[in-house]
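Just passing along the structure, written as structure tokens.
Removed from the display is one protein chain of the complex; every other protein chain stays in position.
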Amino acid sequence: MTILLRIIPAGFVVRRPQRMIERHVVAYRRQWLIIVSGFFEPLFILLSVRAGLGDLVGEVSVAGRAVPYEAFVAPALMASSAMNGAVFDSTGNVLHRLKYARIYDAALATPMSPADVAMGEIGWALLRGQMYAVGFLGVMAGLGLVESWWALLALPACLLVGFAFASIGFLATTYMRGFADMDMVNTVVLPLSLFSATVFPVSAYGDLAWLVQVSPLYHGVALVRAANTGVWSASLVAHALVLLVVSLVALLAATRRVDLLLRK
Amino acid sequence: MSHLATPGPLRVVSWHAALYRRLWRVNVLSSLVQPLVYMLGLGVGVGTLVDRNTASGDLLGGGSYVAFVAPGLLVTTTMVLASGESMWPVMAGLRWSRGYHGMAATPLSATDIVLGHAVWTTVRSLIATGAVACVLALFTDTRSWGLIPAVVAAAFVGLAFAMPLMAYSIDAEMDGGFPAIQRFVITPLFLFGGAFYPVTLLPAAVEWVAKAAPLWHGVVVARAFTTPGGAPIDWLAVAGHLGYTLLFSVAGTLVAVRRLRRRLYP
Partner (left out) sequence: MPFVSVPPVMPPTSDSLIVARGLTKRFGDFTAVDGIDVEVHRGEAFGFLGPNGAGKSSTMRMIGCVSSPSDGSMHVFGLDAATHGAQIRARIGVVPQLDTLDTELSVKENLWLYGRFFDLPRAECRRRATELLEFAQLTDRADSIVDNLSGGMKRRLSIARSLINEPELLLLDEPTTGLDPQARHVLWDRLYRLKQQGVTLVLTTHYMDEAEQLCDRLVVMDQGHIVAEGSPRDLIARYSTREVLELRFAADGNEAAAAQLAGIGDRLELLPDRVLIYADDGETALTETHHRGLSPESALVRRSSLEDVFLQLTGRSLAD
């Protein structure tokens, strides 16, 4: 308990983070195309795998069964698109609002708190990521890649992935000097989306398999894949806990950073 | 003006280079890290899956998947870089930091600015693909002298995307169209354009679209040079493919010059 008290910043007051989301809903009414277009990226990847790469790879073993490559990749794509959506919403867009549009300065001049700002932004990224996840799940179902109703549990799993990466992304953004640093985001996101048991199984790593655990996305992929196959195990609780803890710690740290940066 | 004066486009390039000097460190680092990550993830990781599948051998013409993907990586890198450099920075030059207006107040012409952009994009392409080539040289399957002409072929593709996009960006009202271009043109080409598997696997209609874009032509040329033990180079085909990409570059340049002249010197 004392540790928790020490982590939570003294000024951690949550009043109405939903007002931040309200702002984005209004702002994006004019730019709905941008929101909609975000859905297409994972879709294109899935279709590309289905059209060509799947033929090259053939079948892959998932939970002891041989499945077409696209069925192996699809749940991972769902998780990594939740990550991508969350990261890009909480980095580039946040940097713009933080440093250039100075929207948070405006918000903090009102009774809104730094925690409201951080939670509102992360909440918005989650909401957006969740829309994509729902769409993607629909496409998977349309392509016959969903095995049972359990697959609906992939949605809360993506919510966790989004929460973790939106919080980390927001925190990282508070340290950025300018848009040139956005290059770093790509440099981190790319290996995560390739090496988290997404496009090839962990078995390919041999003795280094434990290293994959470092990637938060790996835990998300494990959850989404389990939801899709309906094969449950106790380790899923651990995967979920990892994501939750990462999310909360990053959220608290991000709030502290907003406080430091904008209320100096 | 003295006949010894630096040509206009090169003066524009030195302006680009001065701005780039503040960014190049991060930039070169990610130019090295990204291909390395792709090679390990797609080449080696997915490659193990592909090479294990006996059916894939025929589709790839007998080589390993790493060797097949490598030239694709080289050329898509240029496409992504050159198209990005021809959208936001061009809009910045006209609307945000207004560097082009600054140039327009000097003896530089619209042609100088557009050609300067072309030269600069080529330089950037060569740096980025050069970095990719260095990474490819680390792997035995992809190490060859053919990487050098492949880098040149990639630069052709870079221009073929840069110049039409520059023409588009000059008259674009807002930057809202840029992400759409990335999502609906660049990314699909990256995925379906022949970099990761032969376009012959695609449905016929998609295959024709992929072949119409300059990317595929560059990939084919680069692949001809880098495939280990490949067939002897058909120079006529190489010229044909590269000539096709030049159509895009030249058309883009002409439109860009006309539009920029209208914007800067109305």
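In order of appearance the chains are A and B, and numbering begins at 1 in each one.
In the analysis below, contacts are C-beta pairs under 8 Å (C-beta built on N, C-alpha and C of every residue); 3 or more make two chains touch, one makes a residue touch a chain.
These numbers were taken from a predicted model, which means no experiment stands behind them.
Put simply, the hidden chain is in touch with A once you look at the whole complex. Of the listed residues A:Val60, A:Met112 or A:Leu194, the one in contact with the hidden chain in the full complex is A:Met112.
Annotation: of A:Ile103, A:Leu155, A:Val188 or A:Val231, A:Ile103 touches the absent chain (contact as defined above).
Although one chain is not displayed, its contacts with subunit A can still be listed: residues 13, 15-16, 19, 22-23, 26-27, 30-31, 101-103, 105-113, 262-264.
Here is the rule we use: only the chains that are shown with their structure count from here on.
Rounded to whole angstrom, the centroid-to-centroid distance between subunit A and subunit B, based on C-alpha atoms, equals 30 Å. Interface residues of subunit B, counted against subunit A in their complex, comprise 22-23, 26-27, 29-30, 33-34, 37-38, 40-42, 45-46, 48-50, 52-53, 55-56, 59-60, 65, 176, 179-180, 183-184, 187-188, 191-192, 196-198, 201-203, 206. By the touch criterion given at the top, residues 31, 33-34, 37-38, 40-41, 44-45, 47-48, 51-53, 55-58, 60, 69, 180-181, 183-184, 186-187, 190-191, 194-195, 199-200, 204 of subunit A touch subunit B in their complex.
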